[in-house]
Structure formats: C-alpha cells, structure tokens
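Please read the structure below before turning to the comments.
All protein chains but one are shown in place.
Our next item is chain A:
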Amino acid sequence: MTNKRYAIEVQGLTKSFGSVKVLKGIDLRVERGTVYAILGPNGAGKTTLVSILSTLLRPDAGKAEVFGLDVVRDADAVRGIVGLTGQFAAVDEGLSGHDNLELFGRLTGYGRKAAYARADELLDAFELTEAANRPAAQYSGGMRRRLDIAAAMLVRPELLFLDEPTTGLDPRSRSGVWDIVRTLVAGGTTVLLTTQYLEEADQLADRLAVIDGGTVIAEGTAAELKALVGSGTVQIRLARPELRSLAEQVLRRELNAEVRLHADPATLSAQASDPEPAARVLTELSRAGIATTQFSLGQPSLDEVFLALTGRPAEEAAEEAVS
C-alpha cells in the first residue's frame, strides 16, 4: 500500500440509475500525497463518483482502485483507509458535537475513554470546543462541515474525500476549510475534493478534472486548464445599459476575444489573457465616454471554463443532466 504511486486509479467507470446514465466511462489517476479536484456543474456525477470510490455505491462496470485495493472486492479494506465528508453532513443531529465524535470514535474501535479523549482533541483542533455540548442540529453550516470533517479524522485517513466541502459557506469558513485541507496534505493525506468553483480548485489542487455529463472533458493542472480557457475574465458593469454595444466593440478590439453579454443588460464580460490589455480596456472605455460602475478582472468561473470547453454554459449542462 505504501509503495503505490497512485492513491486512486479509475478506468472506464460507469454507473446508471435505472435508465439514466450518470457516469459514462470515467478515467482518473490521483497521485498519492496530492490534492485532486473534480470540477463539475450540478448533476455532473461528482457525488456518484465519490460514492463509488468511498464504497457507498457499486459501479456498473470499470475498475476503481484505492491504493491498489479494489473498491468492490476489497470494500472493507478500502473503508479502513479512506475518510469521507459527503456533500450533506453525515452527523447525528440529535447528539451534541462531542457525542457525535465519541460515537464515531467508538464505532471505529476506540474504547470509551480513548474515544472521549479523541473527541476532545478533534473539537479543539476544529474550533468547536465551545459548541461541544450543543446538539449538532443547532450548528451553523460551517460548524457542521467542520464537525463532519473532524469525524473523518478519527483515525488519519490515507485518502480523504471531500464532496463540495465549501458550498454554502461564507468566505471566512471557506478559507478555514482550505487551511484544513492544506494541513491534511502536509500531514501526508491524499485529498480528492469536488467543487463547483474553479477558484477553489486553483487554490488547493495539484491537478483537476472537469467532468460533464458523466465524462472527463478536461484534465490537468489549474494553470493548464486556465491556459485553455484564458487566464482571466474582465467583467464590466456599465452606468448606462444602452451603451453596451459600444462597450462591446471596445472590448472586442482591445482583447481580441469573444464578448459575452450577460442577462443583466448593463453587464458584459470577455476573456483576457493578461492584465495589461484588461487595464487598457478601462482607459479606452473612459476615453469613449462610457462610464462603468464596476470593473473586475477575475479568474474564469466554472461557467467560463464550461463555455470554453463545451461551448455552452454550466447551467445548461446542469439542466441537461437533470432531463
């Protein structure tokens, strides 16, 4: 197990629910000791993939191995070395945070005293000591998420799955979770996380895969992916919506890129390969007498990645997955 290069190896993995094909042949390799992100819109099959890898679901066909152990044949052994923090918190809402960790600790094999002490330690490290004796049902989203991650840390997992660990969290809680992930990796754990935010993948992941409609449509480092998409996006909100077509011309000329007109009639965006031309846009706009109320140069959103990779926005992909 320790000499394996890959924490995860997946080949031709498929899974259907009834007649709905959710995974249509996924190939994936995750090197041990790294963070790997699965990026995809709603309904792409992220949770299904994580559930199969963490032995909660059986695949229909294909191979999935965790440190060389088959997730179906060696399910028990796999359960012994992976930790899972699912998309929806897997905690007992009727129990306090401390009781939750104590419960899971005892079910992991700790004796009463050891489980109690371990729960104390984990609550301390995850900043939940103050809420230790409150029912988990009263926890905020961020607290529940931390409790859920703590529950996956009762023994150090070789591989940790985090399914959308920061969806619905405020920026502070989000960066808290990011810090936890970085610490885990520093401690030697391999992390596979799913997310809908390219920024998150960029912040944390060594490599990432974009999945859509049950297949991997792009794979690589965040830098590679961004190069594919264009490193950033200029988004502009105009003071006067009627000037948008004028602004569109300026953007197209300066950035030499396709301009997106948003649903909001005052907003438009375009990809920018470098900050300089983006800055030039601002000067050119004011020279043309077009006032802006907002100007941002941001990372490409999942939406833009999608647009670049598939030619259609992520919401559409999500709708297709549902239908």
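Keep this in mind: contacts are C-beta pairs under 8 Å (C-beta built on N, C-alpha and C of every residue); 3 or more make two chains touch, one makes a residue touch a chain; residues count from 1.
Methods note: contacts and distances are computed from a predicted model.
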Name under which UniProt lists the unshown chain, selected from "Ion-translocating oxidoreductase complex subunit C", "Amino acid/amide ABC transporter membrane protein 2, HAAT family", "Transport permease protein" or "Regulator": "Transport permease protein"
Option touching the unshown chain, where A:Ile8, A:Leu23, A:Ala44 or A:Leu57 are the choices: A:Leu57
Absent-chain contact - pick from A:Met153, A:Leu169 or A:Leu268: A:Met153
From A:Leu95, A:Ala132, A:Leu246 or A:Leu309, residue that would touch the chain that is not displayed: A:Leu95
Residue of A:Tyr36, A:Phe67, A:Phe104 or A:Phe306 touching the missing chain in the full complex: A:Phe104
For chain A, residues in touch with the removed chain: 54-58, 75-76, 79-80, 82-84, 86, 88-95, 99, 103-104, 106-111, 114, 121-122, 124-127, 135, 151, 153, 155-156, 175-176, 179-180, 183-184, 186-189
